[in-house]
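Complex shown without one protein chain; remaining protein chains in place.
What follows is chain A.
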């Protein structure tokens, strides 16, 4: 039952909301990719740190993805659009 509801939500939500969600996902991916490029050396050092354990990698990825929260939806859309322009 719960699964049916979720399914309905994911397909039945307003298109704008769905689009925003997609933009946010794309933008989060962009932030992650950009951050891993810009801070590659530091990230390598963290992975070698003595306290790097099982949960450390998802925590690190989650932390880098948080960057997306600093931007408004409009800013996200403008940056994501740029990316798709480039691909096309």
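Assume a contact is a pair of C-beta atoms (placed from the backbone, for glycine too) under 8 Å apart; a residue touches a chain by one contact, two chains touch by 3 or more; residues count from 1.
What we mean here is this: contacts and distances are computed from a predicted model.
> Between "Dynactin subunit 4", "Trafficking protein particle complex subunit 2-like protein", "Mic1 domain-containing protein" or "Ribosome biogenesis protein urb1 protein", choose the name on the UniProt record of the chain that's been left out.
"Ribosome biogenesis protein urb1 protein"
> State which residues belonging to chain A touch the missing partner chain.
On the side of chain A, residues 30-31, 34-35, 38-39, 41-43, 45-46, 49-53, 55-56, 58-60, 62-63, 66-67, 69-70, 75, 78-79, 82-83, 85-86 touch the unshown chain.
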